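Removed from the display is one protein chain of the complex; every other protein chain stays in position.
So that you can tell them apart, the chains are marked A, B and C in the order they are listed, and the count of residues begins at 1 in each.
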Amino acid sequence: MEYSNSELLTVNAARLLRDEDVVFVGVGLPNLACNLAMHTHAPNLVMIYEAGVIGARPSRLPLSIGDPTLVSGATAVCSMYDIFSFYLQRGNVDVGFLGGAQIDRFGNINATVIGDYENPKTRLPGSGGSMEIAGWANRCYIITPHQKRRFPEKVDFITSAGFLNGQGERQTSGARGGGPQAVVTHLCIMTPDETGELTLTALHPGVTVEEVQQNTGWLLKLAPKITVTEQPTSEELRILREELDPDGIYLK
Amino acid sequence: MEYSNSELLTVNAARLLRDEDVVFVGVGLPNLACNLAMHTHAPNLVMIYEAGVIGARPSRLPLSIGDPTLVSGATAVCSMYDIFSFYLQRGNVDVGFLGGAQIDRFGNINATVIGDYENPKTRLPGSGGSMEIAGWANRCYIITPHQKRRFPEKVDFITSAGFLNGQGERQTSGARGGGPQAVVTHLCIMTPDETGELTLTALHPGVTVEEVQQNTGWLLKLAPKITVTEQPTSEELRILREELDPDGIYLK
Amino acid sequence: MSKLCSLKEAIQNNVHDGDLLYAAGFTHLIPFAAAHEIIRQGIKDLTVARATPDLIYDMLTAAGCVKKIIFSYMGNPGVGSLRIMRKAIEEKQVEWEEYSHYGMISRLQAGATGLPFIPMNPTAAPSLEKANPNIKRLVDPYTQKEVIVVPPLLPDVAIVHVQRADIHGNAQIWGIVGEQKEAAFASKRVIVTAEEIVDETVIRSDPNRTVIPSFVVSAVCHVPFAAHPSYTQGYYDRDNPFYLGWDEVSKTDESIKAWLDEWVYGVADRETYWQKLGDETHERLHVKDNFSAPINYGDY
Partner (left out) sequence: MSKLCSLKEAIQNNVHDGDLLYAAGFTHLIPFAAAHEIIRQGIKDLTVARATPDLIYDMLTAAGCVKKIIFSYMGNPGVGSLRIMRKAIEEKQVEWEEYSHYGMISRLQAGATGLPFIPMNPTAAPSLEKANPNIKRLVDPYTQKEVIVVPPLLPDVAIVHVQRADIHGNAQIWGIVGEQKEAAFASKRVIVTAEEIVDETVIRSDPNRTVIPSFVVSAVCHVPFAAHPSYTQGYYDRDNPFYLGWDEVSKTDESIKAWLDEWVYGVADRETYWQKLGDETHERLHVKDNFSAPINYGDY
């Protein structure tokens, strides 16, 4: 079956989730990935939104983080201070999804500024909650298209921490979370090695190592054994297309 | 009209309240005093209870700080953390009522222990919220029977701060509240002078300076002009007896 | 995933000798049923923490379950002294650690939010700070003034009584909400006892009312009247005569032992206890309905 890059990303993100995970989720692809996981192998997934919604059961596709459909039918709603402190900072969040304008060799993310902070070339939205998600969720996954400009060797600004400059620098920082566990792109999956450096560990069907390397801004480390991901199943695609995003808002 | 000591205390406490005051109130006489003030000169008084109740309108006499009658019909209920932080610490409480086993020359209160802290002669309940009320309410009033053992020159343990050792020591402590503005007993009213020392400023009808002095554990300072309080009016007594405490639970 | 089980099982699986226990509920929803089950199971050497030990910790102390008490106000609310705990402290039969209410609640707030401390402003009162080395000072880096700090309280187990919960543990409370949320989030394990177990759809019809989410809960037990002699807003009243009567019961070792024998060891569970209280008490504690104005969440 044919599938789009967005579908490929979403399916692979969904597969990283475990049943009963508590996931801090944004709108767009991460939201679709969580809903897909709930419809397949993770029926007891708990979705948390930074607006303070817990256990959302959206009856339509939420178009913003504050869509009222996230509230109607949720198990709990709390204040913003509480969602960040009682939930995220306390260690009650298993998984966070992240994205950004730039991701570097050690999984650091820039969502703040291209160029100098005080004299921005391009001003981006900034952290929102992603600094805390990256710091405190037990596991983080970065979901992003794979383009060379998105993968510089070093980001201009570390909005959200990966492994900083590697070699255990994150561990000594005092941040409780495990950091990025995988970067899922439309070409491949990269996971950090023991020094925190992103390493190519799996290719999507039909993608070559060269293709990945050409779209990455540094000499990408290769795992001793590079696997190939299972392609999206017809059931996964059916759920995405028929149930979750029938208008193709995010998956076109 | 005849009246009991408790009625005298309650009436004089009520008269210290101003319309629209936000009062942090406990059960017993302070609760009666607030209700009396609401029925007379302070209809817009707001009563706050440390259990997290705001704007209570109890339809029966509350017998504990957590009486459910405080909740039904209140304007707001919040958590204990919130009542102490958003309300009291933030400076939203105008008046606090306090009492204790011992009150000293500078209005410090002991509600913790008679004797040594580690080897208590008599163990008392401890602070509860009174340490914070004494520290942070804009004005505090101490309501207490007048007995020599209750008024030692120096308390064994400062559970709630008055003016410490006087001479501006409270001011340098960093506590935001104004401290005790008056001590109302069944004999008199004492108010702190500019050094924070309790000073006899008013006698209740028929009470002499000597009587007060005999029941006080230090040589009590006298104001240049000592006034006499207006005796409880028949209307005040009627409200107390008929409407607020018809069974005489607190006022007998 | 259902976490529903009997209170007996919940205590067996989640409360162990030597644990730090927080039985939550400021004056309201005090989980007496769970405390009685702890006594029946003979659990020992507990460190028990509560802002107000109330009768619930007086009972645990009387039954020999308590090694240490952490508290901020040790009285029989509206009545007077808490005789058993007071005597235990005066005679040094238990260890104790003491805060003000706000200090105590700040410790829970720090525990619940994963912080190493929470600041509070100075109150000018010096004695407790001198008596308790856990209370420290820090200099505010913005104003150079001093603040008071307290460390997190991280109980092994919290017990929280609620009006209604679903089988997953999503729990809703109204009336005085005290420190229930903070206690649950601060603790490693959480036992919820509920007046009613409701369908998940009831919880989901009013998400703003949910205080405790399922995933911090270890066990959910259906225990009506679990808070007697305290109360459950909308379900039953506070048993004031019981609180007054405890002042008598707790005067001698003999009367305490007789009470425990009759009302704790002598009953199998809360259902038996409630029936034993009898019709006159049931009637006295009954409350008439008084419903809130409806809330429209909208069908989005």
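In the analysis below, a residue touches a chain if its C-beta (ideal position, glycine included) is under 8 Å from a C-beta of that chain, and two chains touch if they have at least 3 such contacts.
For clarity, every value in this text was computed on a predicted model and none was experimentally measured.
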{"item": "Chains in view touching the one left out", "value": "A, B, C"}
{"item": "Per the touch definition above, residue among A:22, A:38, A:53 or A:190 touching the missing chain", "value": "A:53"}
{"item": "Of C:9, C:45, C:91 or C:140, the one touching the omitted chain in the full complex", "value": "C:140"}
{"item": "Residue of C:64, C:119, C:224 or C:245 in touch with the missing chain, whole complex considered", "value": "C:119"}
{"item": "Residues in chain C touching the chain absent from view", "value": "114-121, 136, 138, 140-143, 145, 147, 149, 151, 174-175, 177, 198, 202, 205-206, 208-209, 233-235, 237, 287-300"}
{"item": "In chain B, positions touching the absent partner", "value": "20, 22, 44, 46, 53-55, 57, 59-60, 67-69, 71-77, 85-86, 89-92, 176"}
{"item": "Chain A residues that touch the omitted chain in the full complex", "value": "27, 50-53, 63-68, 70-72, 77-81, 84-85, 88-89, 108, 112, 117-118, 120, 122-123, 125-132, 134-136, 157-161, 164, 170, 173-176, 179"}
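Everything that follows uses one rule, which is that only the chains that are shown with their structure count from here on.
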{"item": "Chain whose Cα centroid lies at the greatest distance from that of chain B", "value": "A"}
{"item": "Central chain of the complex, centres being mean CA coordinates", "value": "C"}
{"item": "Whole-Å gap separating chain B and chain C, where each centre is the average of the chain's CA atoms", "value": "28"}
{"item": "Approximate Å spacing (C-alpha centroids) for the pair chain A, chain C", "value": "40"}
{"item": "Between chain A and chain B, centroid-to-centroid distance (C-alpha), Å", "value": "57"}
{"item": "Residue list for chain B, restricted to those that touch at least two other chains", "value": "none"}
{"item": "Of all residues in chain C, the ones touching two or more other chains", "value": "181"}
